[in-house]
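The structure follows.
What follows is part of the complex, with its chains left where they were.
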Amino acid sequence: MTMSVPKKITFYTMLTVSAVILFFPIVYAFMISFMTGPEILQGKFFPESFHLDNYIRVFDRLPLLNYLLNSFIVSAGVMLGQLVVCSLAAYAFVFIPFRGSNFVFFLFISTMMIPWEATMIPNFFIIQNLNWLNTYQGLTLPFFALAFGTFLLRQHFKTIPKELHEASQVAGLGPFRFFLKVVLPVSKTSLVTLGAYGFLTTWNMYLWPLLVTTNNSVRTVQIGLKQLQSQEVATDWGVVMAGVIVVIIPTLLLLFLGQKQLQKGLTQGALK
Amino acid sequence: MSTIHSRPDEFIATEHKPGVWERSRRARTAILYLLPSIILFSVFVFYPMFRTIYLSFFLTDQAGDAAVFVGLDNYKYLLDSPAFLNSAKATLLFVLYTVPAGILLSLFLALLANEKLRGIGFFRTIYSSTMGVSVAASSVVWLFMFHPSIGMFNRFLALFDFPQIQWLLDPQWALVSVAISTIWMNTGFSFLILLGGLQNIDEHLYESARIDGAGYFYRLRRITLPMLSPTLFFIITISLINAFQTFGQIDILTKGGPAQSTNLIVYSIYREAFVNYQFGTASAQAVFLFLCILVATILQFRFGERRVHYQ
Amino acid sequence: MKKVELIGISKSYDRQKDVISNIDVRIEPGEFFVLVGPSGCGKSTMLRMIAGLEEITGGTLKIGEQTANRLPPSRRDLSMVFQNYALYPHLSVEDNITFGLDVKKVPKAERKKRAQDTAEMLGLTDYMKRKPRELSGGQRQRVALARAIVSEAPICLMDEPLSNLDAKLRGHMRSEIRRIQRQLGITMIYVTHDQVEAMTMGDRIMILHEGKIQQIGSPIEIYNHPANPFVATFIGSPPMNLAQAEADPGTSSVILPGGEPIRLPEGAFEGIGKGPVTVGIRPEFLMPAQGTSEHPVFRAEVTNVEVLGHETVFSFLAGTEEWTAKWNGQWQIQPGDRIPIALDEESICLFDAKSGTLMKKPAARQLSVPAEGAAT
Amino acid sequence: APEKSGSGTDDGDKKSEAAVNDEGKVEIEFWHAMSGSGQESLDSIVEGFNESQGDYTVKAEFQGSYEELLTKLRSIGGTKDAPAIMQVFEIGTKYMIDSGYIEPMQKFIDEDGYDLEQLEENILNYYRVDGELYSMPFNSSTPVMLYNKDAFKEAGLDPEKAPETFADVIDTAAKLKTDDMYGFSMLTYGWFFEELVATQGGLYVNEENGRSGDATEAVFNGAEGLNVFRFLNEMNKAGTFGNFGTNWDDIRAAFSSGKVAMYMDSSAGVANAINSSPFEVGVAYIPHADEVERQGVIIGGASLWMSKGIADEEQKAAWEFMKYLTTPEVQAQWHLDTGYFAINPDAYEEDIVKEKWDEYPQFQVTVDQLQDTKPSIATQGALISVFPESRQQIVTALENLYQGADPQKVLDEAAEGTNRAIEIANKTKQ
């Protein structure tokens, strides 16, 4: 419970040093986002002044707000879809023992091993044939089933004391309500983790959204980020970094909020 | 979704053995829960996977359709091709560089951040922050830091009069550099998962151990790690799979170079499929990669999960 | 009100050794049935099988008129208090209590009312908003209890529900549980280690040992006529004193090893031949020898003394065995004292030395109050 | 297996309805791969076109890098999802012609009587196959050599006289080399190799650089190619060559921050190099082997293609847009915004361009180099469908070279790899 002072100092030192190292790249990007071209080339760390020119240019150049909104819809959609689909599957694996459960589980896991890049083109044809180009479902649906998420939740569900399952059974709870009323609330930590993961990975996706959209109607913000970088013509790094910051701020924010939620969940529902 | 209920159990066992229908009752309930996943996986994973396997026996034309059946030639070609063998080797090395180090680092951070200290929430947030930065964004930043002339790493080295390192340009260093940035990118996520696992360990166990006089590292070894084993198992499996499939940072940082030293398999697949439009060989590589990961995962499940302790 | 019937039930965890074997018992509707037995004898396992939480490896379980071997727990319509509470960590005390009602779609107002009544009865009113983590051990146990009580299911299984409560609260809870059970006509199967609970709450007690039934009967019957030495020593605290002895029907006496013969009253040896027997006598029948006693008196060296307030329990050596005696009041006895002890020979029981079956019951000793008006 | 609706072979007559938007204008899509400042400029051009007339609306849609755009085209080409106009990089030319999804530009030029003479001959040459122009050149660039004039002065060299031949460059690089600065560098990118081969008159593949028939073999590992590799190898061995990888921005940053004194860049990067360098920047022709005469450069960049099988109205709209693109005013703006060449040389007469050139006289060099180019098969550029793969082979060869491998050996390996790709492509093509 209590910690001696020298120990505390050691811990805080280690915590701080790790934090500085870990956070440096993000701070660095933040700094660069305020620099002008020559400043960047001089390899400075602090910009001469914190002017917002780069940011103004980013928003000028692209319908960034629109992209952000799309990203948000798509990411939230994938997140919710994954939570529903994965938690259902994980529940079946942990709480409904049936023959062949291990086999099916491994089949699920095996989907993780298939590199997405290898199946992207056939998937693109599927979406095209479904007439789902430039739609939200084309952007989200392929990601609803997630072996990783099923795996994550399965690991957590397995740590739920079996007495809770038993107590609910005795109380007359059917499997689905046990799932809703006990398993999900008790697994808040994992659900938040998976939710954050799903949201962030979707937010960060680039190739797939680019492939299944041909116009700006449902395009996401990572495509915008890519549009800031040039191939042959010189890239304006200040603007790009400003774009980077604009793009990561919502995710960082979400992470911070999720973190808070996690903390609360952790202190409230810790299983013993 | 809310219509899923267990079937009313009409078939109460009498003296005789329950029938097949009855015995499969649980399996049928389970299927209901698994159905959404199964459908989605079939459409978006299994079908494309079979198509990939199918294509791996063909040469494809410029539109990406199977054109000339070549049997196992694509595989033979791959196994003879020094470029591919090099890719395989680089991938293995990359896995070796990133997985253990990444997990150790995240574990270290998670252990630090698991202490009940004032302001720990702040540190937890910082440590998990890299999860909020996309691979694309962070690669751009790291590209900058690795820059041979204006990057901060070399500036730092210069400060102490160390010889400059061509981080991404020297084949000796490029893979290591990419590995370092990858570890950074993955830290946030692994950290979060491990922290969650740590927090789930019953506090009483530590109390008991502390009374016994167990020191920090002893507790770590005898309680924390065994109790964390389900989480560790999970994160190791995931990290392995992810490491095998690294793509984004390669695309931005090195494009497989220099001298193919960072041409990991997935990147090579991408190039083969998206740039060269050779789906045949790309598919063969994908199948090969799939088999590699499959073997690694089977081993991991066979030998890893045995040591995992669930409550 | 439902009966529970176990027919040849057995259970094995590892498919090799039976933890429970061949249990045959019929628990009547509305009965308060107590299950006792040493730690690890299979009590929890039996409850869990009745609840449907553990597979039954042999035999038939009937609940009401229905064969229930494969009935899912949720459809057995029972409530249960778990030995380790099994509280939902994410729910407040109140939500934990109403959890089952919620499931059964009890209207909100009634739910609240029932929860409050139960909480009050168990002294939990102040903790309704807390999470289980913030409760003391006894408080947690009470929440577990409240959860079972509030559900008013026709069958209730309780696994040591009062073990973490203090004597006073326990006394209170004993009568409350009994009252509710009677009032609602619940069929109760109750596991306990507590002698008082077993004796006062149960309509019948079943004593289990290594997965086998030792005796089933009303508390007093079991106390007075234990079927074998195991039951004799298990029920009653301190336990009945036992010794190997020689029966001598000729002189109508038993001879303790190295001790004097004890003459038993007439007819005690009916059907008993000469030979080894197990002698048993309860500690309260080893009385202080006062003045001239009508009972045989012997002297023994005291080895250990426990003064409990209203009574004093001490051990002494009877031949090779260590026996205990229980005397009312606070006695000033020191270990090492040699004191005279009177033995109520009518209260002796004899067991077959080999099979352990009870051969001579102790004399019935029903006391009754002097008839109305007999007192001064 | 995924089906492609209408496989583009014979659907010439089943043309779909033209898409008409709310305002009653014919609306067409224009897929491009222009990001950064290129996109900014392109968007304003499109806007200009939409405002310049009342019948058509063009919607410019970014589709990722050239490779990504092409990938999508390969999947969607010939279907209803295909756009009317698409931008494809120069090395995709062969693929586009063979694909059957496109309408050759020549058809409209002939129908409309459009005067091709007004466009830059050396640019048109690249996209002209068998005398027919298949696509409209759009963003075009050539390589140039940039150098640090201040460094030249410091090393006692004449900043106005850049080295011209390989030997010159090697010498100069040695003189310029200091502890902090390499003498010469070149992006590890196949394009520069192609240019250095072409300026010697060397071919890349057989069948007249693939222009007289499908190429079957790479020939870049001949004498000219070897010259280039030896040239680079010599400097690399001498330590005067700086390797800054495959990333445009890296090498530019190296130059601007004084880590390298001379390097090869695209003409489109000149403006930026001048702006972001704290020293005076010189622009020169790319070097050539000592023993041959300079032939000039091949055009790089991308051109615009028109879909086949769409409504006539839409094709008309696309054609109108392309004509608009080639006007001097538009080209002048494009040139100034991006640094790409104006495909219509009249643009250089526009006032805004002149003003700019006064400010940056270096631009003149880039245009001169292009206009000085001697038209030949070599400077016309190679046509092969597997160009992207071949370029990778070159990158690998260069990287191996820099690691000390033998020039001929790595070059042969690259040729071998290219040959295999060509072979497969020919095999799978019926």
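So that you can tell them apart, the chains are marked A, B, C and D in the order they are listed, and the count of residues begins at 1 in each.
In this section, a residue touches a chain if its C-beta (ideal position, glycine included) is under 8 Å from a C-beta of that chain, and two chains touch if they have at least 3 such contacts.
Quantities reported herein were computed from a predicted structural model and do not represent experimental measurements.
In this entry, the protein chain formula for the full complex is A x1, B x1, C x2, D x1.
We adopt the following convention: only the chains that are shown with their structure count from here on.
Chain pair with the most C-beta contact pairs: A-B. Averaged C-alpha coordinates put the centre of chain B at 57 Å from the centre of chain C. Chain centres here are Cα averages; for chain B and chain D they lie 38 Å apart. Inter-chain centre distance (chain A to chain D, centres taken as mean C-alpha positions): 38 Å. Multi-chain contact residues of chain C, defined as those touching 2 or more other chains: 72, 74-75.
Chain B has residues 6, 51, 64, 147, 149-150 in contact with two or more other chains. Looking at the complex, you find that chain A touches chain B at residues 1, 3, 8, 11-12, 14-15, 18-19, 22-23, 25-26, 28-29, 32, 40-43, 45, 84-86, 88-89, 91-93, 96-101, 104, 106, 108-119, 121-123, 126, 141-142, 144-145, 147-148, 150-152, 155-156, 158-161, 174-176, 189-190, 193, 196-197, 200, 203-204, 206, 222, 225-226, 229, 237, 240-241, 244, 247-248, 251-252, 254-256, 259-260, 262-263, 266, 270-272.
For chain D in complex with chain B, the residues that touch the partner chain are 1-2, 4, 67-68, 71, 74-75, 77, 95, 98-99, 188, 243-247, 250, 253-254, 257, 259, 385-386, 388-389, 392, 395-396, 399-400, 402-403, 421, 424-425, 427-430.
Remark: chain C residues 48, 51-53, 72-80, 82, 84-86, 88-91, 99-100, 102-104, 131, 133, 147, 151 touch chain A in the complex.
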